[in-house]
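Apart from one protein chain that is not included, each protein chain of the complex appears where it belongs.
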Amino acid sequence: MSKFEFDRELDIAWCPGCGNFPLRNGLIKALKELDLDPTQVVFSSGIGQAAKMPQYIDANYFNGLHGRGLSVAQAVQSVNPKLTVIAEGGDGDMYGEGGNHLLHNIRRNPNLAHIVHNNMIYGLTKGQASPTSQKGMETNVQVSGVYNEPLNPIALALALGATFVARAFTGDTERTKEIIKAAIQHEGYALVDIFHPCPTFNKINTFSWYKNNTYWLDETHDPSDFKKALDLALSEDKYALGILYKKEGQPTFDQAHPVYKEDKTPIILRKRDIKQVQKLIR
Amino acid sequence: MSKFEFDRELDIAWCPGCGNFPLRNGLIKALKELDLDPTQVVFSSGIGQAAKMPQYIDANYFNGLHGRGLSVAQAVQSVNPKLTVIAEGGDGDMYGEGGNHLLHNIRRNPNLAHIVHNNMIYGLTKGQASPTSQKGMETNVQVSGVYNEPLNPIALALALGATFVARAFTGDTERTKEIIKAAIQHEGYALVDIFHPCPTFNKINTFSWYKNNTYWLDETHDPSDFKKALDLALSEDKYALGILYKKEGQPTFDQAHPVYKEDKTPIILRKRDIKQVQKLIR
Amino acid sequence: MRESLSIVLSGEAGQGLQTIEEFLVEALSNEYYVFTSKEVMSRVRGGNNSVEIRVASTPVYALRHHIDYLFLLNNHSFYRLGKRVTSETVVFGEEGFLSEEEKSKYGVDLTKFDLTSLAKQAGSKIYANTVLFGYIAGMLDLSKNHGHDLITARFESRGEKIIQDNINAFDIGYQLGVPFEVKTPIKKRTDHTKYVIMDGNKSLGIGALAGGVNYIASYPMSPGTTLLSYLSSKGEEFGVLAEQAEDEIAALNMTIGAWYAGARGIVTTSGGGFALMTEAVSLAGITENPAVIHVAQRPGPATGLPTRTEQGDLNLVVYAGHGEFPRIVLAPGKPEDGIQLAQQAFWLADKYQVPVFILSDQYWLESMSQMEPFELSDKYLETFTVTTEKGYKRYNWDTTISPRGVPGFGEGFVKADSDEHDEEGQITEDFDVRIRMHEKRLAKRELLLEDYIEPEFLGNKESKNLLVGWGSTYGVLKELVETSGLDVGFLYVKQPFPLPLHLQKHFEGKNVIVVENNATGQFANILKLELDVRVNERILKYNGEPFHIEEIEAKVKEVLR
Partner (left out) sequence: MRESLSIVLSGEAGQGLQTIEEFLVEALSNEYYVFTSKEVMSRVRGGNNSVEIRVASTPVYALRHHIDYLFLLNNHSFYRLGKRVTSETVVFGEEGFLSEEEKSKYGVDLTKFDLTSLAKQAGSKIYANTVLFGYIAGMLDLSKNHGHDLITARFESRGEKIIQDNINAFDIGYQLGVPFEVKTPIKKRTDHTKYVIMDGNKSLGIGALAGGVNYIASYPMSPGTTLLSYLSSKGEEFGVLAEQAEDEIAALNMTIGAWYAGARGIVTTSGGGFALMTEAVSLAGITENPAVIHVAQRPGPATGLPTRTEQGDLNLVVYAGHGEFPRIVLAPGKPEDGIQLAQQAFWLADKYQVPVFILSDQYWLESMSQMEPFELSDKYLETFTVTTEKGYKRYNWDTTISPRGVPGFGEGFVKADSDEHDEEGQITEDFDVRIRMHEKRLAKRELLLEDYIEPEFLGNKESKNLLVGWGSTYGVLKELVETSGLDVGFLYVKQPFPLPLHLQKHFEGKNVIVVENNATGQFANILKLELDVRVNERILKYNGEPFHIEEIEAKVKEVLR
């Protein structure tokens, strides 16, 4: 049995041709190449097609509520910073229902990788607009086409001070995998927004649309250049793929938290002394 | 009786010396100078010291739940676009609990003014950190000082495509008033983040701290220059005050909504024809 | 049980089962009695979904467990239905769709039905569904012309060629179906009623429109989403502002805001999404702001079984929100009531200034049945708002229901407050005002019972056995009462909360049997609490499926006196 993979056949609930498949391959490859011990890896996800990912990777997971994957992940990481924690979900899950946790967890800079499958649509609920849906797309709810401005998660994350901001596209599994690896290795919060086609519901942002409307950053891009990253994030005629921004040395949530100032032991391993508590009754 | 003011004495629940008082003066002056009819003005607020504002202005209000002022405001405006709608509350209310509505209402560009009293603290609940509290501030919850990155509402709003983004300081009521007027007059979503001291709980960001750490933009600033606005928003050694950014001609939520495409009558004034419904039963 | 055939089509998500269902129900309805429902997995493609179509000589309102004719659309569409077949069942399918193991385990044989090659004959694999439609139409001797008409109507926008190909496909199937001999032949119906096919979703949409809805803000969540889509699709035509909210909290707060400003708003969701709205329910309570909330139940807790059915959220809606305030809960069990209760919901909310719940479930929303068309009443378009005068007080306590003004309409100000407030709507901490305002709100609980929506009684009034059901169990219990020959009465409750005392008379001296699609008997508890009813038996089901007619019959028999 290969690490992170099941020794039985899986009934994967995704549609044929879906970008979630190559994403899964890339992710498993990343985990393997980092040589992580699956018992020390925890996935936290919400609800959606994307959020089913942990069901198909043999490791620990907490498959919680729609929109709340980041909150659970942040807590897991903070009580046991030794774990490798990955929060994963869709664009609706993480940018819609979960928007407030995105906002405030970026401020916390928890040491985790945040993988968002961005298919610009609500898949599991059968094709409504997501916060990243582009204007004009017609759906069963947006019957005359989307009219709200799409959310730019990359610009948003940068404006909030995220320390690692990347965008990938499942059309290139190899590079996507490398970005996921870098995100996991990054000390701090790492957002990886991953474009992937939803052949079933999103008839506009197809594989070739993504192909034609994106380009990969090359080595000349300096990910420590914040202004440049912001420029790239804001220019949407073509979407830049790659690690747009990366800032090192920023204290992570657990590093900054007073409970870990003196004592680095994960709080779950510390023993409570009843005598010490007894002293409070006086 | 003067418009927007009560003809009886008010028992205002704010602390002596609080920035909410000059803010109220500026706001009432703005409403009067715009010569608005108070019966056509609706305030929507959440909960907090700031959110008590509507109680002290004689006009319509919906004083709802903590964090949800923007949602109610947006709905009120959309069902009756003839009203002047103002959403008002504190930094905790609007950026903390209400963060997700901020994110997504900016995308909607509703035609309303969003006034946020930013005292960098939770006042009504007696002094915990707010999303805008600066690092190091000690409170009864952040006992060793704030360690999370403060939220930059101005940069956030710009990254999300807000069409009017301003910052004011109650130290200058006149300019604050002018900004509020411009925000109300702006066609679309207008964020006014207003610095004000909380002498009771925020001992760091005092009146003179704000005085020393801010400066007003002058006429040379071109509010249509997005890049410049973003630059200003991101530089926090001194905070720029004034209308940082303003974009005109972007369709507002109601303008863009299909229900108002053909028929501009507020939906609440349209009559339902039961015969038309009857046709659906066949 | 009625003379009926249960035809089940089993395939995977994406195979277009819904289209065949829609064709068949329309075609069948013209000549027979029909009822259909579906069960689907929580996935977009693959897996196994099925549609049951019941065709009968007399009206039917429920599903059968036993399958008479099973059409397999792929090689993994049998295993979940094994328990529902017997040697009586005819299983249609292509070579290999039924394994040898399955055959012997369940004692069934495969009747070869090579849909793929038939479809290819018609021009392409994509015509498989139409061939199947034709086949079943042929089997049941349906009008060929009507079939053609339905096809023409559906593919109108797709051009002549597509229409013609589909008609060919239909005819290929039809021709093969005609000679097939149906074992328990059913009679065609002789009444000339022009039934309309109605599912719960559509009935609520129509009812909402007939109740004056002009605003909907909701966040997608199965099975609540369909109402959002429906009203969105009618938005321009009827002047309904539909907006997808960023989350459920926004959705209800927006809806409350819309009512405050004079609209009639509804929010639609399911249990989990509704849980997030409960703070705002309390907001509607204290502000005395109307709200209509559709909670489409599915099995919990949490994500549970997202595409299946349950009646597990009655307690949730009855007790949702902090603090104490009145509310109304309505639960439709047939399409007529979907329309009428939805209409009434808006009127009641407006009249009593309380949150009104429409509590439905996946099964009811997605079942299609025949409804006799009726004239919609415009009574429920009546509004109760007033034009304000100078000095208007939103919470004037001279009457229990304070006249509700709308901002911008009149000389007064409309001040609504989530804090405890005085008559004007200004915040207060005066203890006496608190008591009076709180009692004014709570007094509406009695008052609103004046418009209590009475239950329907079916079956034998004199029987000492009383079945009690609410919402979606209506159909199966009605069919039971009408066809089983058992000595029972059945009280179908449309407004499960609050309950007026005069309902007690129905229960006196009876063997009270409450039937619910949940694990604890939530309505039985409400009967005890509100009416002191001693519930003798609870028939409960909570695996995610609705009750089947045979099952309910067996269970009821066990507990009859």
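Think of it as A, B and C in the order they're written, each chain with its own count starting at 1.
Operating definition for what follows: a contact is a pair of C-beta atoms (placed from the backbone, for glycine too) under 8 Å apart; a residue touches a chain by one contact, two chains touch by 3 or more.
Since the structure is predicted, the reported quantities are computational estimates derived from the model, not experimental observations.
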Fill in the blank from the handout: Contact partners of the omitted chain among those displayed are A, B, C
Exercise for the section: Can you work out which residue in B:67, B:171, B:188 or B:242 touches the chain that's missing from view? Expected result: B:67
Fill in the blank from the handout: Sole touch to the unshown chain from B:81, B:123 or B:150: residue B:123
Exercise for the section: Decide which residue listed in C:45, C:146, C:434 or C:555 touches the omitted chain of the complex. Expected result: C:434
Fill in the blank from the handout: Residue list for chain B contacting the dropped chain reads 11, 13-16, 47, 49, 64-67, 96-97, 99, 122-126, 128-129, 131, 140-144, 200-201
Exercise for the section: Can you list, in ascending order, the chain A residues touching the missing chain? Expected result: 38-40, 42, 44, 47, 52, 54-55, 58-65, 68, 71-76, 78-80, 82-83, 100-101, 103-104, 257-259, 261-263, 265, 267-268, 270, 272, 274, 276-278, 280-282
Exercise for the section: Quickly run down the residues of chain C that touch the omitted chain. Expected result: 41-42, 249, 270-276, 278-279, 281-283, 285-287, 299-306, 308, 310, 312-313, 315-316, 318-325, 417-420, 429, 431-432, 434-435, 438-439, 441-442, 518-520, 525, 528-529, 542-545
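We take it that only the chains that are shown with their structure count from here on.
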Exercise for the section: Could you tell me which chain lies farthest from chain B when each chain's centre is the average position of its Cα atoms? Expected result: C
Problem - chain B and chain C: spacing of chain centres that average the CA atoms, whole Å - result: 41
Handout entry: Centre distance in Å when chain A and chain B are each reduced to the mean of their C-alpha atoms
Key = 31
Problem - Set of chain B residues in contact with two or more other chains - result: 100, 103-104, 257-258, 261
Completion exercise
Where chain C touches two or more other chains simultaneously, the residues are 235-236, 242, 246-247
